[in-house]
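I'd like to ask some things about the structure below.
Removed from the display is one protein chain of the complex; every other protein chain stays in position.
To keep things simple, chains are lettered A and B as they appear, and every chain counts its residues starting from 1.
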Amino acid sequence: MFSSGFLTVLVYGALVWCAISSVALLAMLVRDLLQGRTW
Amino acid sequence: MLLQPTTGWILLAIFSVLWVGLGFYWGRRNKSFEDHALAGRNIGLALGSATAVATWITSNTTMLAPQFALELGIWGMLAYSMAAFGLLLFAPMAGRIRTLMPNGYTSGDFFRLRYGRFAWGIFLAFTLFYSLTWLVSMAMAGGILLNALAGIPYVWGMSVILGVCVLYTMRGGLVAVIGTDFIQSLIILIGIVIVGFAVLQNVSVEEIHTNLAESKPMLLTVLFPAALMAIFNNLLFGLGEVFHNNVWWSRAFAFREGVAGKAFTIAGLVWLPIPIAAGFIALASGALGVGIPSSDMVGPLVIANVLGQVGAIAVFIIVFCSLASSIDSLLAATSDLITEDVYRRLLHPLARPETLKRVAQWITLLLGLGTWAVCVPRIGTLASVLFFAGPLVGSMIWPIVTGLYWRRANSTGAIGGMLLGGGIGLIAYFQIGWYVASTIGTAVSMVWVLACAWLSKTQFDWARLREGI
Partner (left out) sequence: MSAALAFATPASAQELAFEAPGPLTSDTGHILVEWQAPGSATLVLARNADFSGARPLYQGDNRAYFISGLEGGDYFLLLRDEAGAQSAPLQVTVAHQSLQRAIWLTIIGAIITLGIIATIIRGARP
């Protein structure tokens, strides 16, 4: 059976990962915009 | 109904105006078919990554992930996450595609030049079946969801979503699709994070686990047969979808030199946790005491229970964004495929770039109208027709991968692989079940493709992929 600890790591890990991803995408866009390399 | 219809209409109007406005604004710079279909072949890393993420997040991700979790438990969520491998494994392939076909337009171009017209014909049949059923299922899902969430009549909701996407895709081409995708991906990601943490404010993981162990023990079981089968079936379905479809190949061609590999890798990594972050809330339904009258509504019901009106609005916006970000990509890529492969290559090889751009726009409109016509009668089982595509797209994996890397991969292998894999896979779908169809389709195709490559006496000349372009 999957343990409670495993589920905790999975869920919090996934949420934090998503949060970091959104920040990273924004940061990447800002960098591209500043360097004029968006599209 | 979780929202008042008026609220729903207002939200729909705000976002519709936003997407259409941006589409028209960004689309001003498109002159030729290349601008329209491939955004100038210069998309940077940020937009490239975001568009891959957003396009792969469909309403299936935000609505089906919770349903998968409720039905198949922990393995269900993990199995869904496996679809990220489609993006991760396409990353090196995207670079290879760019190298082999620097002036290519579509995945159809690859099949035609690599394997000849007969294989190209089979490919077109498979990919159009998949693309059109995906488009129809998304449009139907839009109408159904807007109705379930805000009481907006099905035909109206479906028509507005389709209409908005057709408008800004027609006018703005791939540039509009990619630009709006970035905004949509951020909204979806941030929305999922806020909703997830809000659920955890109301119930701890510990409590969720205890509730599951008591009342839904199978969801925590490692050796859960149905869930185990879903793992690789889902992975292979995802690989088949990404490897063959022009939605992804057009991005490989549209990204700036050197960006494709990194963008798809980042996109795959960003996508990986999403089914878990979106899906786990379904596991909390028992602990929260939320009765689920229909498994496909578990996501919105849990969110509304925890966040009330705000949650319902969040669901509405997240779902609208995930639908729009996929419908626009499908419309664009499919109309570009038809324009390049059928209109130009088959019928009018000497057509001028401006003509092709206009043709692409008209085909986008026709695709939209056709989809609308099929969706209006709301034939319930239509959405499930998409799953027939599992063995079909699975059967194309090996022809494509070996076709890109092995000189000895040949037409007999590709044609046989697709027909046998697709055919036997479909038989497996109906005789055994959906959860084996992609696996079996891919397995049969693999055996045939490998055998033909091993027995092959010919060596393909990669330079042939540059000619005729």
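Definition applied: a residue touches a chain if its C-beta (ideal position, glycine included) is under 8 Å from a C-beta of that chain, and two chains touch if they have at least 3 such contacts.
Please read all numbers here as calculations on a predicted model, not as lab measurements.
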Interface partners of the hidden chain - shown chains only, full complex considered: B
Identified contact with the non-displayed chain, of B:A198, B:L228, B:V310 or B:A451: B:L228
Touch with the omitted chain, as defined above, among B:L135, B:L219 or B:A254: B:L219
Contact with the hidden chain (one of B:L18, B:L128 or B:I292): B:I292
Interface with the undisplayed chain - residues on chain B: 70-73, 85, 89, 92-93, 96, 212, 215-221, 223-226, 228-229, 231-233, 235-236, 239, 291-295, 298, 397-398, 401-402, 404-407, 436, 439, 442-443, 446
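Definition applied: only the chains that are shown with their structure count from here on.
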For chain A paired with chain B, centre-to-centre distance based on mean C-alpha positions, whole Å: 20
Chain A partner contacts - residues on chain B that touch it in the complex: 39-40, 42-47, 49-50, 53, 73-74, 77, 175, 178, 182, 185-186, 189-190, 192-193, 196-197, 200, 205-206, 208-210, 213, 217, 220-222, 256, 266, 269-270, 272-274, 276-277, 280
Touch list for chain A against partner chain B, complex: 1-4, 6-8, 10-15, 17-19, 21-22, 24-26, 28-29, 31-32, 37-39
